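Working notes, structure below.
Of the protein chains in this complex, one is absent; all others appear in place.
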C-alpha cells in the first residue's frame, strides 16, 4: 500500500505570476511567502508523485462531451500552453507524469462507480503553471493531473466531489505500489468572477468564511454549507473551482485544514490563499 | 407545448435482419408480425420526430471519455456504418434528424442537472438500423438519436435513467415547438450476452419477468427490482441495454406497458420483443 | 447570464474553444475573423457581436463566461493583463459598466 503523505489546496489565478507587482507590497509578500512555505511543507514530505485536481478552464474538456473528471495519462507534461504563455508569464517547463498511477486511478475508480475520463494530451494554463512555479520550482516531482469540470453546467455536486476524493485516497492506499509516497493537491479559487460583473471584485467575507469552515475539520458541515449556489454567488465564473478543494477534503476526512496565507487580492482579481492538512 | 404521442421499446439485435431465417418459422412470424404491428402503432400516432435512446455498442462513445448519454445533433443520418453493413444486412438508408430538437434537449437538460454530450456525427449499427427497418420502412420520420452507455463501467443507474426520461418528457412538454408530435423510442435488450459465456443462451425467465414488471405500471417497483446486477446476471454483455427502456419508462410514469411480442430467440442470440405504452 | 446559462451548442463556443488551442487558427482569426466565423457556422447575430467586440451581447447569447475576458484578450493581447490593461478595460466597458447601467 502506498501512503498519502501530503494534502494541500491553493489558488492558481494568473495574477500571481502575470502582474503580481500591481498588488500592494504587503499582499505580494504575504502571498509569495505563503506559497513558498506551502512548497516547503509539500517537499518536506518527499512525495514520489503529486496527484493534482483542478478546474479545466474549458481549455481541454469540450462542451460536446464534458466529463466530471479527466485523468492525464502521459509520462511527460509541459506548460504553459502557447496561447497562455504571455498571460501566465512563467518560463516554459517540463514535468514528468506517471502513466501507471494514472491508469490505476482510471480503472480502479471505475470499479468504485466513479467515471474518470482520461487522455495523454492536456494543455496546461494557470491551473498547474502557477502552483508548480511556487511549489516545485525545480519541476522535479511527477504530476498526475486531473482536470475537472467546475464551470460548465451541470457541475459535479459537492457530495460527489467529496466521494471522488475518498475514492482516490482508497486507491492510493489499496492499489498504488507499496512504499509510494503520494501528495494530493487541489488548485483553484477562492472567490473570483472571470466573465461576470464581479470581474474586478473579490468576496473577502465568503473567502474567510470558507477557510474558517475547512479549519473546523467537519466534512459534513462543509458539504451542508459550502453549496455550489453559495460559490456562484461569491463570483459566478470561478469560485466554484473550490469544488476541487472538496475533492481533497474527501481524502483527509475530518482533519482540520490549516491556512497558510490569504489575501483578498483585488488587483489580481481573485481571493488568493493556500491551506494544508497535516497527514502525519 | 409539444406532445408525446407515442412511447415504445423494442429489441434491436442483428439476428432479426442478418440471419432471421435460422430461427424456427413460428418465431420468425411472431417477431416479424409483432415488429410490424409496433410500426403501425407508432405511425398511427403521426409523429413529427422520434427521439430514440439506445445503447452505443462502444462504436461512437470512446473509452477515454464515455458520457452517459450523447445526443445526435445532425439534420441528416445514414446507416448502417460500413463495417456493420454485411452483419446487419439491411439496405443503406438515410433518415432526417432534427438539430433544433437535439440542441434544445442538450441545453434544457443541462439546466435540469442532466448532462447530455452531443455530436453531429454518429455511426449507426444495429441499434437504429434494425428497428427502423421494421418500424418505418420508408425512413420518413426524422430521428433524434440518443446514444447511451449501457456497457462500459460505471453505468448510469436505473434511477438516473428514469430521471432522464422524466426530464426528456418535461422538455418535450415545455420547450419543444407547439403542436410538434413526438415519439419516444428505446431500443435494446432483452437478455443476451455478446462477449460472455452465455453468448448462445437466452434467459427466457428473466425476460418474461421483466416484461411482466413493465406491464404492472409501477415505476417504483421496477426501479427497486430491475437492478443492473439482475440484468448483468441475465447476460453480462448486453442485457443492461434495458436501461434504455427505463429511460422511456421515466417518460410514461405509471402507465402499464403492453407487450406486442416476445420470443426467446436462441438462434438470434437474444431475447426479442417489443412493447408500447398507450399515451392517449 | 453566468455559467449556468451557457449555450453549449452555440457555434461561438466551439470557435473560441478551438481558437485558444490552435495557434494557426488563432492567427488566421486575428487577420480576418470573417472566414473563421463562417467556417464555424455562427449566426448573423453572433458574427455582428464579434465584429463589434460586443462582449455583453455574446454573453447574452450564451457564450461561456470564461471566454468573455478571453475574447477581449484575443483582440487586445494577454500579456501583463492587470486591471488597467487594454484587454481588461475593454472587458470593463462592455460588462461591468454596461451591467451598472442596467442595474
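All chains are identified by letter, namely A, B and C, in their written order; residue positions are counted from 1 within each chain.
Quick note on the criterion: contacts are C-beta pairs under 8 Å (C-beta built on N, C-alpha and C of every residue); 3 or more make two chains touch, one makes a residue touch a chain.
Not measured: the values here are computed from a predicted model.
Visitor: Which shown chains does the hidden chain touch?
Guide: Spelled out, the missing chain touches these shown chains: A, B.
Visitor: Going by the contact rule already stated, which one of A:118, A:184, A:262 or A:276 would touch the omitted chain in the full complex?
Guide: The missing chain is touched by A:118.
Visitor: List the residues of chain A that touch the chain left out of this view.
Guide: 73, 102-103, 106-107, 110-111, 118
Visitor: Which parts of chain B face the unshown chain closely enough to count as touching?
Guide: For chain B, the residues touching the absent chain are 14-15, 18-19, 22, 57-59, 62-64, 81-84, 86-87, 89, 123, 151-153, 194-197, 199-200, 232, 236-238, 240, 267, 269.
Quick note on the criterion: only the chains that are shown with their structure count from here on.
Visitor: Nearest chain to the global Cα centroid?
Guide: Of the chains present, the most centrally placed is A.
Visitor: Based on C-beta pairs in contact, work out which chain pair has the most and send it over.
Guide: Looking at every pair of chains, the most contacts join A-C.
Visitor: Round to the nearest whole Å and give the separation of the Cα centres of chain B and chain C.
Guide: 40
Visitor: Could you pull out the residues of chain B that touch at least 2 other chains?
Guide: Residues 110-111, 118 of chain B each touch two or more of the other chains.
Visitor: What parts of chain C, by residue number, touch at least two of the other chains?
Guide: Touching at least two other chains: 4, 6, 8-9.
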